[in-house]
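Every protein chain but one is kept in place in this view of the complex.
Each chain carries a letter (A, B and C) given by its place in the written order, and its residues are counted from 1.
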Amino acid sequence: MRILALLRGIGLALCLALVALPAAAQDARPLPDEIVTRFLADSFGDTEAAIGAVAASGAPQAADMLQALGDRRLFISASAKGLFYRDGAGKGFDARTGQPADVPADASAVRLNNRLRGVVQAALGTLTLLSPDPVQRLRAAESVFKSRDPAALPAIEQALARETNARIRNVFEEARAAIIIADTKAPEASRMAAASRIAETGDQDGLALLRQLSAQATGNLKSVIESSIQTIERRQQIRQAGQTVWFGISLGSVLLLAAIGLAITFGVMGVINMAHGEMVMIGAYVTFMTQEVFRARFPHLLDWSLPIAIPLAFIITGLVGVLIERGVIRFLYGRPLETLLATFGVSLILQQAVRSWFGPTNREVSAPSYMSGSFEFIGLQITYGRLWIVVFTLVVFFALLLLLKATPLGLQMRAVTQNRRMAASMGIRTRFVDAMTFGLGSGIAGIAGVALSQIDNVSPNLGQNYIIDSFMVVVFGGVGNLWGTLISAFTLGIANKLLEPFAGAVLGKIIILVLLILFIQKRPRGLFALKGRAVEQ
Amino acid sequence: MSTQTPGAGLTSAILYLDGVSVSFDGFKAIRGLSLTLEQGEMRAIIGPNGAGKTTMMDIITGKTRPDAGDVLFDGGRIDLTRYDEAAIAELGIGRKFQKPTVFESHSVADNVLLALKGRRGPFSALFGARNRVKPDEIDAILDKVRLLKHRARPAGDLSHGQKQWLEIAMLLAQDPKLLLVDEPVAGMTDAETEATAELLKEINRDHSVIVVEHDMHFVRALQCKVTCLHEGSVLSEGTIDAVASDKRVIEVYLGR
Amino acid sequence: MLTMRFLKLIEGRGLVFLAVLTGLMLLVPIGNLAFPPGSPFHVSTGTVVLLGKYLTYAMLAVALDLAWGYCGILSLGHGAFFALGGYAMGMYLMRQIGTRGVYGHPVLPDFMVFLNYKELPMTWWGFDFFPYAMMMVLLAPGLLAFVFGWLAFRSRVTGVYLSIITQALTYALFLAFFRNDMGFGGNNGLTDFKDILGFNVQAQGTRVTLFVLTCLALMGTFIVARVIVSSTYGKVLIAIRDAESRTRFLGYRVEHYKLVVFVLSAMIAGVAGALYVPQVGIINPSEFSPANSIEAVVWVAVGGRGTLVGAALGAFVVNYMKTFFTTGWLASYWLFALGGLFVLVTLAMPKGILGLYDQLRGKFSKPATEPGREAA
Partner (left out) sequence: MTNMSFTRRGVLGAALGGAAVMASGVRPVFAQGAPIKVGILHSLSGTMAISETTLKDVMLMLIEQQNAKGGLLGRKLEAVVVDPASNWPLFAEKARELISQHKVSATFGCWTSVSRKSVLPVFKELNNILFYPVQYEGEESERNVFYTGAAPNQQAIPAVDYLMSKDGGEAKRWVLAGTDYVYPRTTNKILEAYLLAKGVAKEDIMINYTPFGHSDWQTIVSDIKKFGSAGKKTAVVSTINGDANVPFYKELGNQGIKATDIPVVAFSVGEEELAGIDTKPLVGHLAAWNYFQSVKNPVNEAFIKSWKAFKKNDKAVTNDPMEAHVIGFNMWVKAVEKVGTVDIDKVIDTLPGIEAPNLTGGVSKMLPNHHITKPVLIGEVRGDGQFDVVWQTKDLVPGDAWTDHLEGSKDLEADWVTLKCGNYNTKLKKCG
């Protein structure tokens, strides 16, 4: 409740500010000292009060300050008895005056806890509703929606009047509705209207708000709220179904990504490549190293580290693959079960090598801006990271398909795997093709590592988590059949996700495995098996 | 005869194929093949590669299920399409493969031992009579195929021709009603070929035999009825001379 | 006469093996009990336990060799049968704790008490009764192997596919046993055993007895395996391994032959597991982990597949390496050593240690009758 009180203060201050907007701009009177002293006290209680005061001060730098505070960019300096902040670019300012200044050496960031973060956001919300930056306006609107402070109503109205961006408008309207419906003093009619407005576009948050209110509400209002709750819930259910499918698809794409490489080394060449997981792992470490370089050399280009890591990972793991093929596997063709043992040995060696080189602990691979966060698509929560992975996987898949079908190398690969002797007699350098094929498979595994570094540990154990699943995908899809791999990956992914809500994560997986075993009984050669005399012997 | 509805008694043939067809992924390997083999008859099957010779063997021995047609055995009493390899072997059809497949790591004698007629169940193999067969039984058979002196050698060490013979020996040990022999003389010297022909004729005294072979001299030496297959069905049938002089045969197979 | 046939059946190498085992069986207990610590002849209890553990692994290896080396069934799930046998024994041992658990609950094992189970799950009934437990040691793995094998062999799942679904099998069990809701103690598994048939498992005497029993079990396993592989049945197994469809055309029901050997092998693995648990004092789901099963396969490969003696030898060698390499400065290299060994064996000596030995010997004597040759 204290929050509301102070927000009301802000609201008034803001209205004044708006009236005298041009005036306020030049006016640069320093913040009252007691604000600074309160911050210097560095106790959550004082900080809270101070935040309120800053917001209410109507000083032009208030918004920047609070923004800075939220991002741990607001500093107190005991020596200078002063308050400073940096802007996004790292430029220092004296918070009291808002003039540029150097941040003293002993300055330490003002500590927050979650409750204070809430307060800051609420305050910022009302302050930045009119910000020129649409992203900020959106965030502002959302935080107003959360705080539902009646005093912010005029600001919202005004903002709405100017707003052109439909998406933001919508949020503004929701926020407005939220304020009205939450305001017990507002006329019932308008509150009911607000309720149905929320029902129109509301999502989880809207639901939360309505549920909360339906408790206190009475009479018609209550019934309207109840019905709006149902409308939203119905919508949510449909979305839930869609959501599950999406999760399935994205899980499927991860499985596929992990399995494609194996579909080459195992599916096409018949090498039971137990070191496949480690190829993925190496790919992830390549990503890590690339990012390290970028962090050190050109941090401003960090977002580019992933795109650049992709070819690197492909080349490096590809080379490792070629080495393994030349050094071990080429001696074992026609003895698949031996390749299993040898590659298992290789996988142990690679794991331990990475462990002693990079250390056993996880390595940080940060998400580039375009892969973090999420967006709403026809009501589905879709995270950019996952979306990119799905897209990326499909690109890799079809690129590979093209390579196998359309390029001479691909042609030779298929020739060699189908009839080695014939191919050789036609002058194909089979040994070279073998090496290339295995290298290709490994390289693709490496690429998978780049993507998986975004959602999983980058640790020496990374590969272990995927190897078995990958084999299941390939076998289920039918060895030597890329399309089969694609379909089986998505089938397993979606099936897994459909089971998870009922059976739970573990049991779900177990059920899938058992079904898989039974399926192999029905079709010993997977979904898409070749028929005829050729494959029977 | 292709219009007859088959069944017990309608045919006295040991083997009776009628209107048999099978296709792999769209490719028709056998189309409407009909063939009859009388009790105690020997038949040579010739034909170019891909004529469906081996596929026909696969169908008879239950390795491949036909899409259509009847495959009857032993005077039409048994519908072979309803049994699997093991069962068909027990019914009395023995097969020698194109590429000789013997149990390389077993001794020659053991190869024959495994083929010997008798109960095939795992438990009879563990405790039963199989463990006490009289060696002379085996030796007799090995003697027939001139492998007696090699009885202790691992089959893997035998020459190509000897392997062929070992396979025939295994057929003899099985003592089936019908023998399917796929290219028995491939990679044999002329002398060996002659001997094989004699051996087969001897076998034919108390077994029905189908021989698939390219070597026309050998076929001639067998002095039996010949069937020429082409694209999965019978192109021509009759004495070796009749078939050899058949124009269609000449153009698709023997060549000019 | 009979002895003659026996000797012939075991053949030279087997006799050496049995002799060595007998030696161990006699000397180790004496060294441990008769000689005081400090005496040069003393065998520490630690060593007894360690050897006992190796022997159970050797048993698992022999079982696996029976299926893989002689019938070509490469099971990547034998760890599962081993673990099932182990759990059966572990459950018996848990029930023996009785009221001596930390909570002093008369019936429930500790982990059930703090996951507040109200009464004993049905799966646990009867395990306080030793014969029943022993029966389960055989039945649990046996039945699983039977059902699985019956499905797989009937539908002719072979080679790689079979290996992979056996792996799926053990992986599924691995996940399942981790779940605490399964009522098998979840990740912590079964541990803190008190006594077996009234003897304290910690007691020196008990340990030695268990060791001797393990020796006997391994010998028994070996002899049975020899009898099997040198019977006609064994010959058929090898025939199946070398040319499966040819064997079919001879009229053998390959699936039955495979099923019998698979189930038998699974049961032996179960017994090995049952002997393993009281000696190491814990059984936990990690025994189901696919890596463990693969490792067991590697033991066989190292020793020489298709030579029962070799399998046992391999189990010994690899596990001794493990013990040796995981101490002191070597610790950070042992995975390199293990991995390197796998690669080396598959590349340099595809027939394992014994195979290598034979090749050297083979130059002089004719190898036809040697089992090493049979395994080719």
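Just so it is clear, contacts are C-beta pairs under 8 Å (C-beta built on N, C-alpha and C of every residue); 3 or more make two chains touch, one makes a residue touch a chain.
Note that the structure is a prediction, hence the values are computed from the model and not measured.
Taking every chain of the complex into account, the omitted one touches A, C.
Listed residues A:T37, A:N165 or A:T361: the one in touch with the omitted chain is A:T361. For the options A:T383, A:T430 or A:Q521, the residue in contact with the chain missing from this view is A:T383.
Hidden from this view is one chain, which touches chain A at 44, 71-72, 111-115, 117-118, 121, 204-205, 207-212, 243-244, 247, 250-251, 254, 352, 355, 359-367, 372-374, 381, 383-386, 454-461, 464-465, 496-497, 500-501, 504-506, 509. Against the chain not displayed here, chain C makes contact via residues 44-46, 49-50, 53, 99-100, 102-105, 110-111, 113-116, 175, 178-180, 186-189, 191-193, 202, 280-282, 284, 286, 322-323, 326-329, 331-332, 334-335.
Criterion: only the chains that are shown with their structure count from here on.
Note on chain placement: the centre of chain A and the centre of chain B lie 66 Å apart, centres being C-alpha means. Shown for chain B are the residues that touch two or more other chains, namely 63. Annotation for chain A: residues touching 2 or more other chains are 536.
Contacts from chain C toward chain B in the complex involve residues 228, 231-233, 235-236, 238-239, 242-243, 245-254, 256-257, 260, 368-369, 373-376. On the side of chain C, the complex with chain A involves touching residues 74, 148, 151-152, 154-161, 163-165, 167-169, 171-172, 175-176, 178-179, 245, 290, 294, 297-298, 301, 332-333, 335-336, 338-343, 345-347, 350. For chain B in complex with chain C, the residues that touch the partner chain are 61, 63, 84-87, 89-90, 94-95, 97, 101-107, 110, 113-115, 120-123, 125-127, 130-131, 152-154, 156, 170, 174.
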